[in-house]
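Here the complex is missing a single protein chain, while all its other protein chains stay put.
Let's turn to chain A:
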């Protein structure tokens, strides 16, 4: 979609496979004097599963947080399904986006956090239905039905009436996945979703994600240290170092035959 056409929410259909869904143009992000992302350009096609790997502090998580609008870029622009995320066009000029615009574009994006971040004051069901009801305007019944379907998918139907504190970490994370999917986002951001889990609980969460990757056309952007999982689900792997993408390619290519020494070095350290 070209920048001079005015995309309308009703008619644009960015979910068409293969079209560009996410685009970073020249994005720089600094925290103080620390440059976390350095003039980053990259794009993700619709429906793809992309894994970001690299040493900690290389800017992977910042990319997810920029997409979730939890942080704002210092320079450059981010587009999601043809619309600016951090900016909006007014009278042909690009200005920082207002709260309303951000909220509209953000509805296309869901995120699962390392620490689950379920709402402890709500039961499992309401954790999932809260946003569909109050943000998307679904009726209580529609939202309940959607939640039940998702809980079945993540294998937690019998826990629907429990509070998060009554569930194990792995179960909580599966609820968090269901909660994100209940908004029917085009993009699912996964931020080290198994890092806070006990080792024996990791597999259950990864199985659910493999399922979603296989059975839906949702676009996934995944930061993980689970290299086997990355190999399984990814269409594309991006290797980050010092705020730049230093290498990208299919998982076979990156894991078996990386071009850059830095990538090889990193992989031999984590595998």
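The rule is simple: a residue touches a chain if its C-beta (ideal position, glycine included) is under 8 Å from a C-beta of that chain, and two chains touch if they have at least 3 such contacts; residues count from 1.
The rule is short, and it goes like this: contacts and distances are computed from a predicted model.
For the chain that is left out, the UniProt protein name among "Ectoine/hydroxyectoine ABC transporter permease subunit EhuD", "Succinate dehydrogenase iron-sulfur subunit", "histidine kinase" or "Cytochrome C oxidase, cbb3-type, subunit III" is "Ectoine/hydroxyectoine ABC transporter permease subunit EhuD". Residue in contact with the omitted chain (choice from A:27, A:78, A:153 or A:180): A:180. Of A:33, A:56, A:91 or A:165, it is A:165 that touches the chain left out of the display.
For the chain left out of this panel, the touching residue among A:22, A:37 or A:118 is A:118. Chain A residues in contact with the hidden partner, per the touch definition given at the top, are 68-70, 99, 103, 106-107, 109-111, 113, 115, 117-122, 130-131, 134-135, 163, 165, 179-180, 183.
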